[in-house]
Each structure stands twice: as structure tokens, then as C-alpha cells.
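To keep things clear, I will list the structure first and then write my remarks on it.
Yeah, one chain of the complex is gone here, protein chain that is, but the others are all in their spots.
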Amino acid sequence: MSDTTLIGGIAGRMPKFLRRADPAVVTAFACIVLLLLVGSLYSRSFLSPEYLLQQLKVASFLGVIATGMMLVILLGQIDLSVPWSVAVGAMMACAAAAYGPLGSVLAIPFGIVCGIAIGVVNGIGVAYLRIPSMIITLATNAVAQGLMVVYTGGFSPQDSATPAMRYLATGFAIPAVPNAVIIWALIGAAMVFLLTRTGFGRAVYGIGNRERAAYLSGIDTRRVVMVAFAVSGGLSAFGGVLLAGYASKAAQSMGDAYLLPSIAAVVLGGTSILGGRGSYLGTVAGVILITLLQSILSVMQMPEAGRQIVYGVVIVVMLLLYGRAPASR
Amino acid sequence: MDGAVPLFSMQGISKRYGGVRALEKAELSVTAGSIHAILGENGAGKSTLIKVMAGVVAPDEGRMLLDGSEVSFASPAAANRAGIVCIFQELSLIPELSVADNIVISDPPKRFGLIDRKAQRRIAEEALARAGASDIHPLALVKDLPLSRRQMVEIAKALARKPRILILDEATSALTATDVAKIFGVLKRLREEGLALLYISHRMNEIAELADQCTVFRNGRNVASYAAGSKSDSEVVELMIGREYSHIFPPKPARHGAAVPVLEARNLCWTDRLDNVSLTVGAGEVVGLGGLDGQGQRELLLAFFGVLRGLAGEILVDGKAVSIASPSAARDGRIGMALIPEDRKTEGLMLPMTVRENLSFAALDRLSKAGVIDRATEQRLIDDMVELLAIKTAGLDIPVGALSGGNQQKVVIAKWLMRQPRIVLLNDPTRGIDVGTKQELYQLMRKLADAGAAILFYSTDYDELIGCCDRVLVLYDGAVKRELVGAEITEHALIASALNIHGEGAGPLQGEGA
Amino acid sequence: EPEVVKGPAAEPDCFAPWAADTQFFKFPKKDGPYRIALANGYIANTWRIQMIQTAKAYAAQKDVAAKLKEFKVVSTGEDVPAQISAINNFIDSGFDAIVVNAQNPTAFGPVIKRAKEAGVVLVAFDNILDTKDAINVNVDQKGLGELWAKWLISHIPDGGKILEVRGVAGTSVDTDRHNGIHEVLDASGKKWDVTEVAGKWDDPTAQKVTADAIATNGPFVGITGQGGDTGIVQAMIDAKHAFVPFGGETENGFRKFCAAHAADGLKCSSAGTGPAQVAVAIKTAISALEGNVVPQSVKLPLAIVEDPNFKEGQDYFPDQSDNFFVGNSFPTCGINFTAQEIMGQTKENK
Partner (left out) sequence: MKDWRYWLAEQRGTLLALGIFVAMFAIYSANHPAGFTANVVQTAANKGVLLAFVAMAQTLVVITAGIDLSVGMIFTLTNCLASWLVIGTGLETAFGVIAVLGTGLVCGAINGAIVIYGRLQPIVATIATGAVYFGLALLLRPFPGGSVNEDLADALTGRLFGLVPASLVALAVVVLIVWVPFSRSELGRAAYAAGSSETAAYMSGVPIRRGKFVAYTLAGLLAAIGGLFLTFFTYTGDAAYASGNAYTLFSIAAVVLGGVSLFGGKGSALGAIFGALAFRTIGDLLFVFDLDPLWQPLFQGVILLIAVSLGAFALFRVRNRLEWFL
């Protein structure tokens, strides 16, 4: 299967990765280990393979969503429409399944296409109308929410996940490796390829650094921005599809829990919020960090208040460890 | 001025950036009431030296004495307080603030603890007047001003701080002859008033006119100090570049008849900036654009490159009308146009990205199959370019921002040459570039032309137009006022037609509006 | 404005007083038809959408519609001040009664004052108001917790490890239910070890935290969930956790699981009050406007279904959404909606 070649490929590149590894990314991975060690003081189970695999599985939903977010952040933009893009993806995929066997087959693509549609609106707003992404995506998020409320109330919604969605999120194509993790790995590999090997990827970094210079170099910057937002919308929706598969159904508020964590994960992974700088490996580290942190805090019997405080403090401390901008002098 | 006590001196100053030695035990001393010129090729350490002086950069070692006592500056503000004011090479104006705000930015006049806008405006108007730039409205936002006006504001801002030592790091690089003349008047007056001035420029004629004392830098060290006028130009240049130097401009080939037109414009009009511009550029021809700065030259280049909307008139390539709606259309195979933009830092390069990524950025479509970059081809073309232009870099994978300005400029040019353009538009490409590099650039331009490219070249430096161009079109107020061909291209003719005055020997006027 | 009178209420079976000392109100009789408003807060979840659909369906019922001149609904989102302002606007616009699902039970003091001055009947439901001056249509949240705890106690003979999946921190509903559970567990004399996680009344969140809890603190002998219960069961299935007794809410999906896996040990108590309580609130408002005696605090019956009584088509609907909240009938109030009636509402109207 392609997975073995993939793993082989990664292993083959490992030394190069390490050689060129960003200190921030290395520190981020070190923080992951530290977090697990601290957790294991509370319960040995935090080091158990089942628990770790389960975290990877749960992390892969955030991972897929953060992949899109990272692409947009590399452009120096942001996508605040994640919550309802996720919900739209999940709900529309489940909705399509109501339309007979054909619907079931098209469920997943349909969900993703709906997410892409939101992304395209974002992209048009940002690229062609030059509306700041922070605000246009906020607005499309509100519109998507409105559409879903109308949809839920107006029709008897079908909202259970199809078997295919269930399989993608919770099945095992390879023993012991949840499918969701494989999917994340594939999407991640595709993203790494896109960012490092293609003209599109270079253009993304170029625009993130200096859009004017990229434009004057003959890049169709507007198309690149638009495509990036569409991809982000599509990946958010795909995250929603997976999440629906995981929960075996879609619900409106599904995406709420993914907005701030996806931003935090990308930035924790060393990507500059101003765009133009960041590596996917960092995002992987960020996603795992956030997921683990949330999970460990959730299981330690701590009141919500304490959990929030620890969550915030840990993020700040980790960033102070490695996420600082260089001194100006 | 012999025997004068140094007002300020620097001893044994060193500064390293990673492996790069920007300064190596550099020395400098400055006396009051004189103008001290600093010369050196790109990356010689001039800017770094004055940044140390101005508190922007902390030196690794060495000491500085002001009035004989040791000082060190923790920030530009501290240096300002000591009376050292610097006009930095990369402008230090704040784009979203008004001219007046900018002029008083470091120490605004206050009333009841709040900024006194009336007083601020008065100070700004005075300072602008002193700099000879009263035409700039103090309430205008800096971002709305063209580069040349911004440099005037920068000078006014420095004057408003009442400095004891004033440093100008290539402060005139974007100015035209008239502005430069005004500034020189100001600087000479300041010298009379007893200020010490430090002047960095790559324009030899300016230094000859202004300087009392010169210091030449090479590779982070001061290699010579001499009284102005005691060495010939070519001696100085040899000191700078450390090798022999001759014939800055390559010879122009003889022309027989009209060249085959490659690029042609017919009656281009755009807002109030372009007024019925018609021109042709033939294969193998270098056509210059002259005139005072801001007469529509930049707009004309942008118009060709597909950047302007609502353009009236026709653009023809190879005699066929084309519509160019974006730079990506302009660079496209059939048209094959390239634009070396005005400001390499914001328009030409992505500074934090690597030299490699910048070099291949404009040619990615050619290097890719199905969107995937062919890295072997990329490497090969990059190597060719680095060799062709002799780009000095510590490696292909360092940020292009870490290169010296001249080498950055070469990267901008190389990234376009990689596409083998047939039409090359150059927008003041030698700004802030040292003589050695300039020479290489002129030769390159001629080489491209000889290979059949059509070149349209805008420069604020008349010597360049004279030395490089087969023909020069002089623009005034958005219209072509004169065409100078061959031997007609003289400094006198250029200046006269730039000011739109009919001097003797003026050629036939072009355009109906004249 | 309203007179405080002696009970019982006009329809004593429907308008049951909360407690023995609950006051009864008698508002001055107004002539119909009435203008009634529903000031909702958050809207974007199934419960709220279902509630609004039910309210519209109820207001459209023939005998109810005859009494209404206008029925207006506004949803203001999560922001309390916006909801307060909406109520103020309704008061200023001359509505006769305002039904509210309060974003915050304690924040409406000033509004209650204004409503009283203007003679507007204010009826709160679901998230009720912390006051003696407006009518509350109450669900016994603490009683719900007690009920679930009792269920667990009766099905788990020896005590042991319990998983408690809580709701949204900082809300009174979450706190009340939590307190109810713990008071009963503590009083039982058995030894309980309760693992608390925050499921936020949301299926995926509840599922995630349940999975984590099972992996790190499991296995459990009993589970109680305030919401997101479908997700909780899903997590048990995914983790191959044994089915254990479960005290939970009234989601259709949860009940589907309960019916399907009862034989394997998923013994459920599913209780709560569906969104249909809005209809009781509207009914109360109308009754008060008609000059009838109503309790200040109405106690809603809980819709309870417990193993082994899950009946298809009545207690759960296999072809309806998992997110659908069952428990839409209040027989004592003459209110009974079918799932189709509620969710199909708009479609039929179109």
C-alpha cells in the first residue's frame, strides 16, 4: 500500500529533517514528551499505547482542520469561518446520505464541496474584494450558521453518518492504526508536498512575505489566495465529515471547539501569524500539543476554572520557551 | 579645518552577523563644520558603521567618543539626545502618519502634556522650508507621497531635530537633480553653521561637489582617508573596489536604420498621469526615459506591465495589439516582458525568503511540470544566473535580505533574466548601487540588447541615460516632450527638456500638446 | 401588578405549583386576542430549533391561534444584554406577554421591574429567572440529577467507579444537576468513585472526553451524562467498554442505543424535559392574561422512560435525527406533539 512507501519515504528523509529542523519545532516536540511525562505522574495510563493512539485519532480531526488554517495563515490571513465550515461539512454530508444509495456515495464529497463553497466566498472576499480576512470570514461564518439553522428547522434533517464516514473516522485499514490518523498523515504529506515542491506552495510563501512583490513577479496572487481559502474551507468541512463519522452523526455546534485550538496549534507550531514562515511539521507538533493538553487537563480531576487557567499558562510558557520573535537589536 | 578637534570619533569598531564581518576594527573621526564623505562598494559596511553611530546596532567591540568622552547609545533615541541624527538608507518615516507628525515624531511639542498640533505644524513648516520642500503639505500622509518627496521629508525631519552631527546614508539616491541641488544648498549652510555632516553616496559627482574629507571603506575596514579633491575619480574607485577600473559604460553599437519595433505604445492615456504617450522600442535597442522624477515614467512602465486599470490607447507587441491585464499576462511567453521594479525591498524581493526561492520565483511556471517544481532544472538555472551576474552570497539558502543592497538588486534582475525576456522594463535599477556593480549592470543591459531584447530604461541619473541609451524620451507632465537620439543625448539637452524649456540645440518636439 | 392569591391554579394538573409555599398570581384580566413574544437567546442547536418549531406549531394550533393577535419570536444569541434589550423592546412595543428562555437566570432584575410596571406578563422556561416576580415554568434540574443517581444506585449493588459527564461550566443547570447527583450518591452509603469530565452537552465533545476518561480512568460501573449522551455511548462502543447502567437525557439517539443494547447491559434511565415545555410556557402566559390563577413557579413533569420500557415510535424514533429531543408531551396540559409535527412544521407551511 501507499502507506508503507509513505512511511519509508519519511524515514528516508529523517536525517535531512533533523539537520534542517527548526529549533522551535524540536522544542515543540520536546514539550509533547514533557507533557506526557507530567501526565504520567497522575496516571500511568497516559503512556499506554491505547491512550496515545486514541489521542492521535482525536488529534487528526484538529490536524485536518489546522492544515487548512495553516495554509491560510501562511498567506498572512486567517480563517474564522472554521466553526461553521466544520458543521456545514458534517451536516451536509449526512444530509446527502438521505438521498438513497447515490446520496450515500456522494455524501463525503458533497460535504467537502459545501465547505469549499464557503472557502470560495471567503477567497473572493479576501482576494478580489480585498476585505480583511478576519472580518469576511467572520461574516461567512455567520451566514453559514444561518443557513444551517434554516436547514435544520426547515426540513427533517438526516444527520447520521454513513458507514463510509464511520469507517474513515473510526475504522482500521491497518491493524492498530486508526484510519483517521492515516488520513491525517496523507493530507499532511500532500500538504508538505504542496508547500515544498510546487509552484503553488512557493507562491503561498511569497504572498505571505510580500504580496506586492509576488504580484509583480507575475504570480496570479488573487487566484492563489482564493484557492488557499477554498482548500481551507474544504479541509474544515472534511474535518467535520470525520468528526461526524467519529460521533456517528452531525450536530450544529460541532465546529465551535475547533476555531481557537486550530489557530493556537498552527502558531504553537512555529508558523508566523503574519505569514510567509512556518513548516508543516511544526503544525503537527502544535496539534498534538493542544490535543494532549486538553485531554490531560480533562481527565485530571480539576474544576473547569483551574483547567482553563492551566491551559492558558501552559501555552504562554511553551511559547516563551520557543515562540519568541527575535530581539530587535 | 586641519587641527580641529574631532567632535566625534569611533575606534576599533567591529560587528559581525553570524559569519559575516560587517565591520572589522573600523575607525572614523568627524570634525565640526565639515562634510565627511564615506565611500565604498555595496556591503562595505558603511550603513552598519552609521547604524552603530546612531544607536540602531550595538557594536561587538570598540569605543565611541563624543567631545572626547566615551559614549554608548542604547537606542536611536539615545543617539538623538546626544545630537546625532541619521537619515537612514531605508527610510524611517511612518507611512500612516502625516508629514508634520513624522517631522516631530521623536520629540513633539507639548501643551498640558498633550501634543500641541499648532506648534507641531509650525515646526514642520519651518523644517520643510529649510529643506527647500515647502511644496509638501504638512498634513499629507507620508504613504501618499512619492519616494522623492519622502526623502525630502526625511531630511526635513532630521533638520527639525537640531542635530550636531547629521548623517545622510544615500539620502539623495531617489532625488532628481533639482532636489539634489536644493539639498546641497541646505547642507552647505549647515556646514557653515558648524554642524558635522557625514555623507554616504554612490554618486561620485555629488561627493566631489560637497565633501571636505573622504573615507573609503572596503570589507568592513576603512582603507583610506584623504582630503577631498586630492585623488582622482579613478583612484578613488580603485580604492573602493580594490581593482583597476576603466570604461564604465560599454560602447554603443552603431545603428543602421530603424530597428524592428518590438514594443510599441500608441496614445496611452491614464488618469492625469499619462497623456497621449506614443513610443516604440526596437529589438536590440536601449531606450531611456528621462525627465524630472514623477513625470509619469513609473506609470508608463507599470502601464506596459499590466498593472494599471482603465488605460486608454494601444499597446502593440511585434506589431500586434495586445491587452495586458496583469503582470502574469505580461511575462507570458508570447509577450515575454520583465519589469525590474523601483523598490527592490517591497516590490522585487521577499526579503525573509532564501536567495534560491527568490531567484526562481518569477520563473516557477517554466520550471514546473504539472505544477511540480523540477528541482534539478531549478538548480541549474540558478547556478547559471549566480555565475552570469556574479552574485555574491554566502549560500543559496540564506535569506535574500542578508545580502548587500547591490547583490539584492542583482537577484531581482537575475530572477527576471531567468525567463529570457524579450522586453525588459527597468525602473531606476541602479539606485543605491556601487560603481562596480553599476558597471556590470550596464554591460549586462547592453548584452541583453545585443541578444535582441528591447529595453526601456528609466533612470534618475542623467549620466546613465547618456552612457547607456540609444535614444532617450523625455517626459514632462505625463507626455513625451522630446526624443533625443544618439549624440543629441547630452546633459544639457536632458536638463533643458526635462524642465520643458527650449534651449538651443533642442531637437524636434514630439507630441501635439507642446 | 398581579394579585397574590391562594391556589389552586385554574388547571391544577397542568399548572402544578413548584412547592407547597409557592405563591399564586392572578393578573388583571385582559381581553384577547393577545400579542405574545418569545425572547430566545442562543438558537444554533437542535434543542433550541426544536423549541422554536414547537412554539410556532403550538401558536398555530386552532384554539391557540384564536387567542393570539401576534406571536413574535426573536433570537438574540449568547449575549445577555441583547436579550434584555429585546425584552425591553417588546415591553415598549406593547406586547401583552413575553416568554423567555433566559441566557442568564440572575440578569433580568431590571427587566422584571419594567415588565411589572408596564403590566406585561413575563414567563420564563428552561433557563428560568431567579425571581419571585415573574412566572417560572420549571424543570426540576436537581431532581433530574437525583433521579439519575437513584437509578445508578439501584442498578449497581456494590458502588464503584462512576463516570459523570457534565455540561457547560458556569451554568446553573449544570450545577443543579451535578449537586443532585452527588447528594444522592453521598447519602446512599455505598462507596462511589466519581470521575468528572466536561462534555458541554455536545456529542463530539462528550464522546472525546469519555474516550479519554475510559482510557485513563476506566473501566466504570455506571455512567451519568447531562447531555451529549449519544456521544458517550458511542465512545463506550468504540472503546469496547462494557455496557453499564446509564442515567441520561432524552436525546433520540441515546434512546435508540438504550433500546438496542439493553440486553447487553445498557440499562438506561432517560429523563428530562423536551423543548415542548415552551408550549406550557405560552399556555401559562395566555392563562395568566385571561385572568386565571397561575402559580408563580410551575413544576413541569419530567418525561421519564426507563429500561425496559423503551417503545419504538413513542419513546424513540428510529428514522428521526439522533439530535432530536424526545419527551414532547405534557398530557396534563393537553400538549402532545409528534416528532413530525415539530420538525416538519415549516415544510408543511411552505
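A, B and C label the chains in the order they appear, each numbered from 1.
The rule is simple: a contact is a pair of C-beta atoms (placed from the backbone, for glycine too) under 8 Å apart; a residue touches a chain by one contact, two chains touch by 3 or more.
Quantities reported herein were computed from a predicted structural model and do not represent experimental measurements.
Undergrad: Given that one chain is not shown, what are the shown chains it touches?
TA: Missing chain, whole complex, touching shown chains: A, B, C.
Undergrad: Which candidate, B:A77, B:A181 or B:V485, sits in contact with the chain we can't see?
TA: Reading the full complex, the residue touching the unseen chain is B:A77.
Undergrad: Of the residues C:Q23, C:Q61, C:S85 or C:T338, I need the one that contacts the missing chain.
TA: C:S85
Undergrad: Out of B:S72, B:N205, B:T271 or B:Q420, which is the one that touches the chain we can't see?
TA: B:T271
Undergrad: Among A:S45, A:S85 or A:Q145, choose the residue that contacts the chain missing from this document, as touch is defined above.
TA: Of the listed residues, the one touching the omitted chain is A:Q145.
Undergrad: For chain A, which residues lie in contact with the unshown chain of the complex?
TA: 78, 80, 125, 129-132, 134-136, 138-147, 149-150, 153-154, 211-212, 215-216, 260, 263-264, 267-268, 272-274, 303-313, 315-316, 319-320, 323-328
Undergrad: With the missing chain put back, which residues of chain B would touch it? List them for me.
TA: Per the touch rule, chain B residues meeting the hidden chain are 56, 75-77, 79-80, 86, 88, 90-98, 101-102, 105-106, 108, 110, 113-115, 117, 137, 139-141, 143, 157, 270-271, 299, 302, 307-310, 326, 347.
Undergrad: Taking the full complex into account, what residues of chain C touch the chain not shown?
TA: Chain C touches the missing chain through residues 38, 40, 42-44, 49, 52-53, 56, 72-82, 84-86, 88-89, 92-94, 103-110, 130, 168-172, 174-175, 346.
Throughout what follows, only the chains that are shown with their structure count from here on.
Undergrad: Taking each chain's centre as the mean of its CA atoms, which one is farthest from the centre of chain C?
TA: B
Undergrad: Which chains share more C-beta contacts than any other pair?
TA: Chains joined by the most C-beta contact pairs: A-C.
Undergrad: List the centre-to-centre spacing of chain A and chain B in whole Å, with centres computed as mean CA coordinates.
TA: Spacing between the chain centres: roughly 44 Å.
Undergrad: Distance between chain A and chain C based on Cα centroids, please, to the nearest Å.
TA: 35
Undergrad: Help me check something: in the complex, which residues belonging to chain A touch chain B?
TA: Of all residues in chain A, those touching chain B are 197-200, 202-203, 205-206, 209-210, 212-220, 276-277, 329.
Undergrad: Show me the residue ranges of chain B that touch chain A in the complex, using the header's touch definition.
TA: The contact residues of chain B facing chain A are 56-58, 305, 307, 326-328, 330-331, 339, 341, 346-353, 357, 360-362, 364-365, 367-368, 371-373, 375, 415.
Undergrad: For the complex, give me every residue of chain C touching chain A.
TA: Touching chain A from chain C are residues 43-46, 49, 52-53, 169-170, 195-198, 200, 202-205, 207-209, 211-213, 215-217, 230-231, 234, 238-239, 253, 320-323, 340, 343-347, 350.
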